[in-house]
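A single protein chain has been removed from this complex, and every other one stays in its place.
Order of writing sets the chain letters: A and B. Residues in each chain are counted from 1.
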Amino acid sequence: MPINYYIFLAITLFCIGIVGVLTRRNAIIIFMCIELMLNAVNILLVAFSKMHYLAAATANPATNVGSEAQLFVFFIMVVAAAEVTVGLAIIVMMYRNIHSVDINFLNRLKH
Amino acid sequence: MNVIILSAILGVIMMYTGVMSKNKSTARYVATAGILALIGANWLEFAGVNFFNIDTRGMLEFTSFGLVFNLIILVCTLVYFLLSGKDLEEVGANAADYFALIFFILTGIAIVSAFKTMLMLFIGIEIISIPLYILAGSDKKNLRSNEAALKYFLMGSFSTGLMLMGIALLYGATGTFYTDGMYLGLGNITVMKMAGLVLLMISLGFKVSAVPFHFWTPDVYDGSPTVFTSFMATIVKAAFFIAFLLLFENAFGRMHSEWQFAMALITAATLIIGNITAVFQQSVKRMLAYSSIAQAGFMLLAIFALNNIGKQGLILYTAAYSLPTIGIFAVLMRMKDYTYEGFNGFAKHQPLLAALLAVFLFSLAGIPLTGGFFAKYYMLVAAMKNGAMFWLVIIGVCCAAISVYYYFRIIQAMYFREGADPGIQVSEGFKTVLVLTAVLVIILGVHPDWLLHLLDN
Partner (left out) sequence: MNITEILFWFLTALAILSALMVVFSRNPVHSVLWLILVFFAISGHYIMLNAQFLAIVNLIVYAGAIMVLFLFVIMLMNMNSDSEPQKNKWLKMAGTVAGGSLLLILVAALKNSEVQYQKVEGAQGTIGLIHNLGKTLFTDYVVPFEISSVLFLSAMVGAVVIGKKD
């Protein structure tokens, strides 16, 4: 597979995530779209890792070039898990107070 | 390494303090002792004594620049604990946990002042951000605090997503995460590296609230409990700046001229918008939020110039901006009325506090004999030395002049207006610490060299 296919796939998913962040008002959905963006990054990193591996393996078949990107993906997942706990805690806290997860709700309260 | 490990351990100790001790103030004393220990450990590392010998495989590098920066951050945190520790206990019932989160943030700050790979940058920024979301929302019943936490959280994770995309593209182009190993020289600039750079610039722009990525800042700073706004707007903001500077110096330093113009535009916009909007604010807390954007514009000059004077200036700016702002917030927290009118006649009822506030405001406005003057001076000289864009220096000078207006409004209200007694109670200890802070600010303004000499070690 040419690397470009993977780049386009990742960018498409990333931009769909951005569209979701821009067009939705439900805080949980916005957060899910951010997770989608992170996953787009993950797949791009794995594809790049294999690409660099292939380039290095022609010279040295025993190389482990590319494992650093896969470990980076692992760390992204770690951080995402931590972020989800905090994010959902904040959203639930807000829901307990105003019974809504609409990000514009508070703006409406002010006016 | 000393600070990273010790402050993580201190965070755990604080968690236990909350469980073990029923007395509310114990946590504050333990935290203050802990921060003193951290300052000692940082100083020892500066003198070459390492408690821990860990092979980080080149992922962290402890330079004198990073260590001096850490020292300033720790001293500011000490001042913050001494001045605002009591107010921190008033927010909710989890004072010990808040202190624990602050120690975890300090771990993150120590990491971002020493990172050499994108992985450490990413983890460090997340360790700083995640506790901050909590602190912003710690006033659980207050809707504005909830809104601040939610906004901060969504903007923070969105900008993290952009940053990761930038890192991924740079990895694809260069095959490494090490900032030094990327060899992003002038000759071999390509679209992929450029796209990565732009995404990183945008995401860090979000973090330091540079215009046009600043729109979340006023709401978040205004909505959060004031005691945490004080921490966010000073110490954490400086930490993001150090990450910004180190990244752009190490990874993109050799292609400086490619991105310099974009950075100049961001800097100019931040200076102009931050200062002009600050003029129109009625609440002092909100004014300080906008003034933090305006001061960020000056700090961005260091990244724009990317030379040695700029780095010295950033160190000086961290001290000369954080200390006064923490002091002003500490007094503001005790006021009932956050508008300018609340300060009417303040000098008559609290002459000492009013004089100290005036010193702090002078420093923020950049009046000579205070630290803020030299900080701004170094930044403007750095931009001038760089020589590429002189108009930016002119904008900087004009904006410094505008900023005098809104800082002096408080002084005018304090000294030249009549008003009722605000009725604030301050202890002798609070006054002593505030006086010492003001003395520190003035020493920085008379003789900044002693701080900068540390950098030559």
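To be clear about the criterion, a residue touches a chain if its C-beta (ideal position, glycine included) is under 8 Å from a C-beta of that chain, and two chains touch if they have at least 3 such contacts.
Every value quoted in this text rests on a predicted model; they were computed, and no experiment measured them.
Enquirer: Check each of B:34, B:131 or B:274 against the chain that is not shown and name the one that touches it.
Expert: With B:34, B:131 or B:274 as choices, the missing chain is touched by B:131.
Enquirer: Just checking the interface: what residues of chain B touch the absent partner chain?
Expert: 4, 8, 11-12, 15, 54, 56-57, 59-60, 92-94, 97-98, 100-101, 104-105, 107-108, 111, 119-120, 123, 126-127, 130-131, 133-134, 137-138, 140-141, 169, 172-173, 190-192, 194-195
Enquirer: Name, in rising order, the residues on chain A that touch the hidden chain in the full complex.
Expert: Those residues of chain A that touch the unshown chain are 1-9, 11-13, 15-20, 22-26, 28-29, 32-33, 35-36, 39, 42-43, 46-47, 49-51, 53-55, 57, 64-68, 70-71, 73-75, 77-86, 88-93, 95, 100-102, 104-105.
In this text, only the chains that are shown with their structure count from here on.
Enquirer: Between chain A and chain B, what is the gap in Å from one C-alpha centre to the other?
Expert: Their C-alpha centroids are separated by 27 Å.
Enquirer: Going by the contact rule at the top, pick out the chain B residues touching chain A in the complex.
Expert: 118-119, 122-123, 126, 130, 133-134, 137, 140-141, 143-144, 146-147, 149-151, 153-154, 157-158, 160-161, 164-165, 167-169, 171-172, 175-177
Enquirer: Please give the residue numbers of chain A that touch chain B in the complex, ascending.
Expert: 3, 7, 10, 14, 17, 21, 27, 30-31, 34, 37-38, 40-41, 44-45, 48, 51-52, 55, 65, 68-69, 71-72, 75-76, 79, 82-83, 86-87, 90-91, 93-94, 97-98, 103, 106, 109
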